[in-house]
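Note that this complex is displayed minus one protein chain, with the remaining chains in position.
Should a chain be cited, it is by its letter among A, B, C, D and E, assigned in written order, with residues numbered from 1 in that chain.
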Amino acid sequence: MSSPLRKDVTIIAGRANPQLADEIGAILGIPLCDIRISTFPNSETHVQVEESLRGKDVFIIQPTCPPVNDNLMELMIMVDACRRASARQVNAIVPYFGYGRQDHKSTGREPITAKLVADILTVAGANRVVAVDLHSAPIQGFFNIPMDHLTAVPLLAQSFKKPKFKDAVIVSPDLGGTKLAEKYTDVLHLPMAVMSKRRRGIGGREVEFFVSMGEVKGKTVIIVDDEITSGSTTKLVDILLESGAKEVHMAVTHPVLATSAVDRVRGSALKQLVVTNTIDVPEGKRLDGKIRVVSIAPLLAKVIKNIHENTSVSKIFAEQHINFPV
Amino acid sequence: MSSPLRKDVTIIAGRANPQLADEIGAILGIPLCDIRISTFPNSETHVQVEESLRGKDVFIIQPTCPPVNDNLMELMIMVDACRRASARQVNAIVPYFGYGRQDHKSTGREPITAKLVADILTVAGANRVVAVDLHSAPIQGFFNIPMDHLTAVPLLAQSFKKPKFKDAVIVSPDLGGTKLAEKYTDVLHLPMAVMSKRRRGIGGREVEFFVSMGEVKGKTVIIVDDEITSGSTTKLVDILLESGAKEVHMAVTHPVLATSAVDRVRGSALKQLVVTNTIDVPEGKRLDGKIRVVSIAPLLAKVIKNIHENTSVSKIFAEQHINFPV
Amino acid sequence: MSSPLRKDVTIIAGRANPQLADEIGAILGIPLCDIRISTFPNSETHVQVEESLRGKDVFIIQPTCPPVNDNLMELMIMVDACRRASARQVNAIVPYFGYGRQDHKSTGREPITAKLVADILTVAGANRVVAVDLHSAPIQGFFNIPMDHLTAVPLLAQSFKKPKFKDAVIVSPDLGGTKLAEKYTDVLHLPMAVMSKRRRGIGGREVEFFVSMGEVKGKTVIIVDDEITSGSTTKLVDILLESGAKEVHMAVTHPVLATSAVDRVRGSALKQLVVTNTIDVPEGKRLDGKIRVVSIAPLLAKVIKNIHENTSVSKIFAEQHINFPV
Amino acid sequence: MSSPLRKDVTIIAGRANPQLADEIGAILGIPLCDIRISTFPNSETHVQVEESLRGKDVFIIQPTCPPVNDNLMELMIMVDACRRASARQVNAIVPYFGYGRQDHKSTGREPITAKLVADILTVAGANRVVAVDLHSAPIQGFFNIPMDHLTAVPLLAQSFKKPKFKDAVIVSPDLGGTKLAEKYTDVLHLPMAVMSKRRRGIGGREVEFFVSMGEVKGKTVIIVDDEITSGSTTKLVDILLESGAKEVHMAVTHPVLATSAVDRVRGSALKQLVVTNTIDVPEGKRLDGKIRVVSIAPLLAKVIKNIHENTSVSKIFAEQHINFPV
Amino acid sequence: MSSPLRKDVTIIAGRANPQLADEIGAILGIPLCDIRISTFPNSETHVQVEESLRGKDVFIIQPTCPPVNDNLMELMIMVDACRRASARQVNAIVPYFGYGRQDHKSTGREPITAKLVADILTVAGANRVVAVDLHSAPIQGFFNIPMDHLTAVPLLAQSFKKPKFKDAVIVSPDLGGTKLAEKYTDVLHLPMAVMSKRRRGIGGREVEFFVSMGEVKGKTVIIVDDEITSGSTTKLVDILLESGAKEVHMAVTHPVLATSAVDRVRGSALKQLVVTNTIDVPEGKRLDGKIRVVSIAPLLAKVIKNIHENTSVSKIFAEQHINFPV
Partner (left out) sequence: MSSPLRKDVTIIAGRANPQLADEIGAILGIPLCDIRISTFPNSETHVQVEESLRGKDVFIIQPTCPPVNDNLMELMIMVDACRRASARQVNAIVPYFGYGRQDHKSTGREPITAKLVADILTVAGANRVVAVDLHSAPIQGFFNIPMDHLTAVPLLAQSFKKPKFKDAVIVSPDLGGTKLAEKYTDVLHLPMAVMSKRRRGIGGREVEFFVSMGEVKGKTVIIVDDEITSGSTTKLVDILLESGAKEVHMAVTHPVLATSAVDRVRGSALKQLVVTNTIDVPEGKRLDGKIRVVSIAPLLAKVIKNIHENTSVSKIFAEQHINFPV
């Protein structure tokens, strides 16, 4: 990233992941915007930008990870402040797009909260959104403002480009995850298996998971998913081992990692969990390396640079595929 | 459907599927609205409504099947005419929602035409949209106006509730179709298999299909899909038979059936293709019953009645599941 | 409230103040709508309405009190669910309107979050908003949808219509509060005093409050305010007593009452704090009656009834003034 | 056109008139944007832009000539793709604006499709529209985005600036066309005549045309119109000759030229039909020169250049008038 | 008009033409809404509605005649007040639609104020607009809300259905007026003539009018126009008489009648000017009957009734044509 950015660009770090913003700022060689964000005693979020933003191309770094409502409101309030401060363009960099799983009505009288989020972000004044590994691709269409949808799959897959994983199998925890799993099979040239659940016992109250399609016997398994929250997916590890899997790894883009999840990962037979830092994973939660964090910052820095300089973003991914050394 | 509809409701038949509109009108016991639709020599569509619509609850029946652009424009022009004629509510009944497959960007610089269609339908003045088996569920979220998403799966599955299909397997032609296939497995309590394609030969120019997950050997197979257009899916029939399948059936909601498709179905070893009439299949195309058409009209009539009378639409489906005689 | 409400109305209780919703429902004689609201492990709010809302006039009771971001998002998600479920009209009853204090830019590059809230509530699909004692009257204008702005002043003033308060003085804690104080002086026919602060000491770091205008010596004082949050206003009690006030009471519409506030009220020389239940004050926080709660439910019930039946809301207040027995 | 265009501009050719786009590109000295447009078997239009458009000033050349619905949808889909690809500005160059004749309700319950087209083009993301000789001037007002309305009259009139036409008369085929005819009379300093129709015979089923106002006897006549579609206007030629006209010419901006039209022109006593290439007229349809095509490309190229460089467009026409050598 | 209007309808009279509102109210048998409209010393318009409007179908009678800006702002402020007062539907009855002549750009850098007016009326909250004889039909398309476009031509033409006018000729003062003139020729079965102007003298500073098309010699002439403002059209009277016309009458829908106009009419050889009362013409201006006023109130009352009762408005005109006794 040789050429320096023009001076009319600035990066704003929300409180959701300032570590990531710092890293991006360092890569791009620009200091973060001076901003004060605080929570009032009545729980309201307050934002005060301390530098002029007139005519600036602003990039706000704010994943809407838990607490999702606070982080989302904070994002919108920052956007509102930037717009009213006459920023030229307000780019919302939302590496983890919360509420993505609520992207359709599964029964009557449900909201479609992912669409609501897209609408309110737009009305708040965002001019562009950048997100990584959305829960489903059509969420792109929830926006009419330009949206750059990035993927961390090539980044995470890198960890599995070793002789050891030559005969591995990619496992999707359910049918909804097969689209993501397919990206891994494309990049790693590995086969796929899919798990399903069935209900058993009196009244179907017991839920039983099993490998419904594909073969795992004798193989090293890589479970892939877009987010890990409660860590309940770790239950699949034992089932896979019982089904004959040699060992089980896991690759997940967004480490939501609610309190229970770290304990479950620690207690499970999982060999390794590879995640990105779209959401910050503090050192203490990494379980001495059992949870390995690959930084998304270089990718986001490159994307920000290209957006600002009006050069292609999709090219970044095209290049990555070409260079793929399997 | 005992209670008669109030007199402030009317049904408008576009030119895409007047047969379906007739059937619905007959079930509901209301005559169709008097309307003249024509094509001018310069290819423009012209619409003239011949009855007063003031204060009426209008239901326009118009699948956006091929020619999709003509049918879509005709739909929007009818909506515009209704709105300007002071209709109280304009409901677009779009049994087949064209452009549904273009619901996300698969590479850079693609449109998301399904969202564009949602936006322009809304700006034309539609107050509600009803569709059947959308290509993907998040398309519901492309709309902010109320959208009722119906499914024809229980209707089509009915044909397979026979002893003969007791040990059948549901086959999805690709990973993208597994969500729909899952609906069939739920309703019919059958297992699923998935097909994939791989590229072979010099430069990967040959495409080869195969059963990538699940088991078809010795089984009766039901391929399920949302739409059949060119009939290229019929190629899978031989592959399935070569893989040991006993016989192959197919259930598809939307019979787009381009010219080539009927020939392919005729020439294939397919036992039977069951479709709905979201798109009209004239008698001559039904191949003496090899293509069997199940009417969606009773479902749409019931939905229109419930919408107009403000009773639950989701209840219709809840009831169907309960009554399911497997 | 003799005439029963028509059956096409329903009340939805959010999680911010279900006690208030219950009370309103009881007064109006209608059961609350069956709804499930939960928080997912990844902190997302999820809403599922369990009854048909088609064609219904829906009233959602949800003050946006702390945690304001959660309650606001929950409100919008409920609104989205109602709209998509084809409710005829979605009325957001927001007794306490959070973020009301952020209604203008006080320096450069601040957001105007109260306007942002109005915009996103509208885009979520609310058709009307009802609020009580907004921080400033122009917030009404932040909405283009109809907004009914109610006041609790007559209700709270009722407590001070006793001989004891015949010579009392209404005290506004600052200039911004004089508009509210004026409502009390109008209703109670009492004079007003205003407090101000000045900075002292090295670098002006000490803040000193004093009675800048009006007379409190020898008088019973009633401090009035729209909300009490941290309880810092209790500091004024001693200053007023030092300035010669006989005793000090307080009337506040919205009991935000952060943890510290109850302690401060308990520890202060305040005689009595009268509040409404726009925000719930559990029994344990009421300090054996030192904090007295007057219910706003009868007023809100009457307003909901009049809105639903299309009779005047402003008449309710006109009537109150006429009946005022001073 | 000496100064070269800056490199942040690109021209996209839709499939409606690629010949015109080529000509414009050649004049401006810039290659056309690499784009793939195709029609899927289910008749859907698909667009894939093959070059980065970030920050580019994009000019899409697409008259909405027949098949109007296909060309219009293709235009909107291209606009959508450009917007989502972060183009800086998307300019829709629509030399022929289809549906222009449907610009008002002539009876109750008609659509105003020209307005619908303006609305959906805008919602698709167009930032500017350029059109030539709209059917009526107020269509400009259907847009709120900037619209540049050009006229081909000076260009077409050029053909009639010869001694031979010194005493000619401009004929408008009906009252609606007199505004356009007036432009010709202004430029050519010739008088005008107007034709009308009356109904005759049993039930008024026979339509008879006649010169209702103005004088054609002994004169060379130039019929002028905005578009020629079915060629029915050629019927006027005989009537004019019968009324004493010496010979009849015709000048039309938009050669829609449905199949029948070319035959009618060939068979008529018309001396010459002069048109522009807003719609392409292939060599085979030009009847050995009886239909003469004047290229609009130089005008459009100049307009595109001025738009991109922010210099006046109206000046182009002011200059033309000044230089007018009559 | 036998059946009485339902009680949820009200008529509001702005200050532009209260006489017309009174007349309409009397015909419909409903009292006008109690409203106070005043002008503040700083020239601001203030509106206070004195009756509850909740759920009412409101019809505001306000032509935007001179002073057009005051009347237009007053109309929008009334609309805003109605919307915020929870009216069910706000219908703007604008018999004379000011700024209608500014319906397109005639040169570069002009506004299209008629569109601006349509946009701001809509954003103010109008749900429907009713207007009479718009300057051009496409103005209907400037609105997306329903618009009922009425014509006073049958009403005004009634005055000329006498033997005396059997051989009269309809004269349009210019080409732009021929569309309106055509309506008269249709209704009265008379021929048309058109006047034009040419510039003469040094520098073309003298403007000369003449009969450019059609024949007036020996005929009674009826000049028709949509509005009479400065009365400059009276200049045509002498020219027509000099051209051999027997006598000259005039029919105009909107009597804007600036001060000079009444004098010019009085001083001219015009036999009679027939107008409607879309704009009030006080007795003193009627010149002892030389200006004859035909009331539009019965038509507007019927239209309001049909709108409110959801019966056809276009039928009113269809009926009139049928009953036409020529």
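In the analysis below, a residue touches a chain if its C-beta (ideal position, glycine included) is under 8 Å from a C-beta of that chain, and two chains touch if they have at least 3 such contacts.
Computed from a predicted structure; not experimentally measured.
S.K.: So which shown chains sit in contact with the chain we cannot see?
M.R.: By the stated touch criterion, the chain not on view contacts A, C, D, E.
S.K.: Tell me which residue among E:72, E:171 or E:265 touches the hidden chain in the full complex.
M.R.: Here the residue in touch with the unshown chain is E:72.
S.K.: Pick from E:17, E:89, E:229 or E:312: which residue touches the chain that isn't shown?
M.R.: The single option touching the absent chain is E:229.
S.K.: Can you tell me which of E:41, E:163 or E:201 touches the chain that was removed from the display?
M.R.: Touching the chain that is not displayed is residue E:41.
S.K.: With the full complex in mind, choose from C:15, C:88 or C:149 the residue touching the hidden chain.
M.R.: From the options C:15, C:88 or C:149, the contact with the absent chain belongs to C:149.
S.K.: May I ask you to list the residues on chain D that touch the chain which is not drawn?
M.R.: Considering the whole complex, chain D reaches the absent chain at 128, 144, 146-147, 306-307, 310-315.
S.K.: Which chain A residues would touch the chain omitted from the figure, given the whole complex?
M.R.: With respect to the unshown chain, the touching residues of chain A are 8, 52, 54-56, 83-86, 88, 125.
S.K.: Hey, which chain C residues sit against the chain that's not shown?
M.R.: 103-109, 112, 114-115, 119, 136-142, 144, 149, 175-176, 178-179, 182, 191-194, 212-214, 312-315
One rule holds for everything that comes next: only the chains that are shown with their structure count from here on.
S.K.: Hey, how far apart are chain C and chain D in touch steps, shortest way?
M.R.: Contact-graph shortest path, chain C to chain D, evaluates to 2.
S.K.: Compare the contact pairs of D-E with those of each option in C-E, A-C or A-B, and report the one where over half match by residue number.
M.R.: A-B
S.K.: As a multiple of 5 degrees, what angle does the CA superposition of chain C onto its copy chain E give?
M.R.: With C-alpha atoms aligned, the rotation comes to 120 degrees.
S.K.: Is the C-beta contact count larger for B-D or for B-E?
M.R.: Looking at contacts between chains, B-D has the larger number.
S.K.: Between chain A and chain E, what is the separation of their C-alpha centroids in Å?
M.R.: That gives a centre separation of 62 Å.
S.K.: What are the residues of chain A that contact at least two other chains?
M.R.: Residue numbers touching two or more other chains: 105, 107-109, 112, 115, 119, 144, 312-315.
S.K.: So, with touch as defined above, which chain pairs make the list?
M.R.: Per the contact definition above, the touching pairs are A-B, A-C, A-D, B-C, B-D, B-E, C-E, D-E.
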